[in-house]
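One structure is given below, encoded as C-alpha cells.
Removed from the display is one protein chain of the complex; every other protein chain stays in position.
After this line comes subunit A, so read on.
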Amino acid sequence: MNRKKLQKLTDSLTKNCKHFNKFEVKCLINLFYNLVGDVTERQGLAVGLDRNAFRNILHVTFGMTDDMIMDRVFREFDKDNDGCITVSEWVYGLSVFLRGTLEEKMKYCFDVFDLNGDGFISKEEMFHMLKDSLLKQPSEEDPDEGIKDLVEITLKKMDHDHDGKLSFADYEQAVREETLLLEAFGPCLPDPKSQKEFEAQVFKDPNEFNEV
C-alpha cells in the first residue's frame, strides 16, 4: 500500500475514533497489515482477518479461552457481518475493546452475551455461557443442577424487572451497581495485564510485533 493511501486511511480512521491518537491508529493499521499479510488488494474482495486468525489473536495475545465467547467477540468486531474484519473494523473494535468507556463496554459486552441478538439475555443463553463454569460433581444426579441454580441466582441479582430475562436496562443497572458484573457471563474484555503488554508492544515499536 502506498504511503499516501496509508496517510489518508490513518487520517480518516483517527477522525472516527476517539480513544486512539494518530500515532496509535497508525501503529494499529501497521499491525493489521502485518497480521493480514501483504495481500494485494483485489477488487471486490475485502481484505481482513478471518474468524480463525482473529480467534488466534484473542487466544494468544489476550489469553481468552472460551470458544463461544471468542466467536461472539469476532462477531462484535465484524460489524458488517461478512466473516472478515477489515482495517476500520479492527481499529474501531480495538478502541472499545482496549479503551472503551464503561458505557461502550457495557454495550459491547451485552451484545457479546446476547447470543441470538434479540436484545435480551435469556436464561437459555445464560445457561449456555455458564455451562462450563462449575466443576461437575459426579455425585450429583443432575450435573446441570448447579448451573441452573447459578443462572437462577444471577437472574435474581440482575433481573430488576422480573421478566425472567435480562434486558440491556437490567444489565446496565446491575453493572452500575457492581462493576464486577460487566463480564458477568465470561471474559470478553482483555485482562489488564495482557492489555498493558499489548499496548506497550504495539504502540512502542510496531515493527517488532510479529505475528505470534
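Note that contacts are C-beta pairs under 8 Å (C-beta built on N, C-alpha and C of every residue); 3 or more make two chains touch, one makes a residue touch a chain; residues count from 1.
In this section, contacts and distances are computed from a predicted model.
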Assign the chain not included in the display its UniProt protein name, restricting the answer to "Sodium/potassium-transporting ATPase subunit alpha", "AP-4 complex subunit epsilon", "C2H2-type domain-containing protein" or "Armadillo repeat-containing protein 4 isoform X2". "Armadillo repeat-containing protein 4 isoform X2"
Which of A:51, A:75 or A:157 touches the chain that is not shown? A:157
Considering the complete complex, of A:26, A:72 or A:105, the missing chain is touched by A:105
Sole residue of A:13, A:182 or A:202 that reaches the chain not shown, by the stated touch rule: A:182
List the residues of subunit A that touch the chain left out of this view. 98-99, 102, 105, 129-130, 132-135, 137, 146, 149-150, 153-154, 156-157, 178-187, 191-193, 195-196
